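All protein chains but one are shown in place.
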Amino acid sequence: MAAAAPAGQGPRWEVFKQDAAGKPHQAVGSVHAADPEHALLMARSVHARRPAAVSLWVAPADAVFAVTAEELEAAGPWAVEDGGPNRRFLAFRKTSHRRAMTFVDHVGEVEAPGPRAAVAAAMVAFPEPPALTWWVVPADDVVASPEEEAGAWFDPARDKTYKQQSAYGLLAPGKRKRVEDG
Amino acid sequence: MSGSGDLDPTLREALIARLTAMADDELILGHRDSEWTGHAPLLEEDIALANIAQDEIGHALLWLEARTALDGSDPDELAFFREAGAYRNVRMVELPKGDWAFTLLRQFLFDAFETELLARLARSSHVPLAEAAAKAAKEEVFHLRHSGLWLERLARGTEESRRRLLAALEQLWPYLPQLWQPLPGDAALAEAGVVPDPAELEEAARGRIMAALARAGVEPPAEAVPNPGGRERHGEALVTLLIDMQSVARADPGVEAW
Partner (left out) sequence: MSRPAPSLDERERLEAFEARIARGEKIEPGDWMPEAYRKQLVRMIGQHAHSEVVGMLPEGFWITRAPSLRRKLILIAKVQDEAGHGQYLYHAAETLGAGRDELIDALLAGRAKYSSVFNYPTLTWADVGMIGWLVDGAAIRNQLMLAQCSYGPYSRAMVRICAEETFHHKQGKEMVMTYARGSAHQRAMAQDALDRWWWPSLMMLGPHDSDSPNTPQLVRWGIKTKTNDEVRQEFLDEHAPELMEAGLGLPDPALRFDEASGHWAHGPIHWDEFWNVVKGNGPLNAERLAARRQAHEDGAWVREAMAAYATRERETA
């Protein structure tokens, strides 16, 4: 990890949010935090202020290996790591240019001796639809929000209706409309 | 199990006093937390503390709305048109926000106490109170994790962070017992199962706080400290806070809505 100034913003952590059971974890952005536990708490504060969420993962940004379809094409024959024991990697990919709030989606796991090999394995394991961007992260580097506390972490956001635009209804200046009291 | 109509006048008055005290604690603490918005050490923590502030003010509303069900009072009227002398928060929450160590340690002490209080209130014989407590207890889980995290990091961070933490602890310790000091009406409420037994609550809260300090490698200050007195006693800090907090509302007291 690159040495950071002691009073600096600290290392970056990529954040993945699962909206509901059965849906994949999706990359929603990052947080700056000094350690994994702090990163999780900050991820919840920054990225789960509003519904819906049931789980969060964080991983050090340095641990994420990213490659785009364009980079793969430009690289030619893809050199992979060989030798060394297989490690578990979580694979994420983006498959559409459609405008969205989230980036890559979790698609599954592969075993490989290194990140380049993990990308190659992911392309074989999950060929359709073709990925525009691949991310692979060593499973050991991913820290998850505590499942048994999911209710405490994620339910309270639902009650804060005063920060949902739907709580304001239709505001027509001409009419003497009684606005809802939140 | 009782609803709002079941309490005899004495218990009703006692419960109104207890709800007001709890609401005032939450509102003043939430207000102090909100002073950090735009000024926190890290952008992410600015966002985190702003959430905690919203939770606390939300809890104040929960307790005040439970009081409304008993006496028809208006939460905004109570918040914005009572003088400092009529507020019933503990002294600890009205103290100025200080540095990050002071704010987070104060938050931790409050969160530790609240965790024990809310767990017991969720079993109250008074249903509306139990329901409100269960809701607040959920949010408290995250608060305790967050302030507990900071207790650890300040205690085991740098010499400076430890020094500031210990200074905050010295400053806050005398105010701590007031958190579990029962109100005059609490004995009757406890007997009716509306609020927990004060002695048992105190033991649980102390235990939790001592254990956390020990884990962080922090010695609690020596006991035997002056009693800050009842909740009707306040310092000038609360006067300044309320002058600020109430200024816009008081400038136009008769308005229909803000």
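Going by the order they are written in, the chains are A and B; count residues from 1 in each one.
One rule holds in what follows: a contact is a pair of C-beta atoms (placed from the backbone, for glycine too) under 8 Å apart; a residue touches a chain by one contact, two chains touch by 3 or more.
Predicted model only: the values in this text are computed from it and were never measured.
Mapped onto chain A, the interface with the missing chain covers residues 4-10, 12, 29-35, 38, 46, 49-50, 66-68, 70-71, 74, 94, 97, 99-103, 132-133, 160, 162-165, 167-168, 171, 173-174, 176, 179, 181-182.
Even with one chain removed from view, chain B keeps its contact list with that chain: residues 27, 31, 34-35, 37-44, 46-47, 50-51, 53-54, 57-58, 60-61, 64, 75-76, 79-80, 99-100, 152-154, 156-158, 160-161, 164, 241, 244-245, 247-249, 251-252, 254-258.
We take it that only the chains that are shown with their structure count from here on.
Interface residues of chain A, counted against chain B in their complex, comprise 9-10, 31-34, 37-38, 41-42, 44-46, 49, 149, 151-153, 155-156, 159-160.
Looking at the complex, you find that chain B touches chain A at residues 42-45, 47-48, 51, 54-55, 58, 135, 138-139, 141-142, 145-146, 149, 153.
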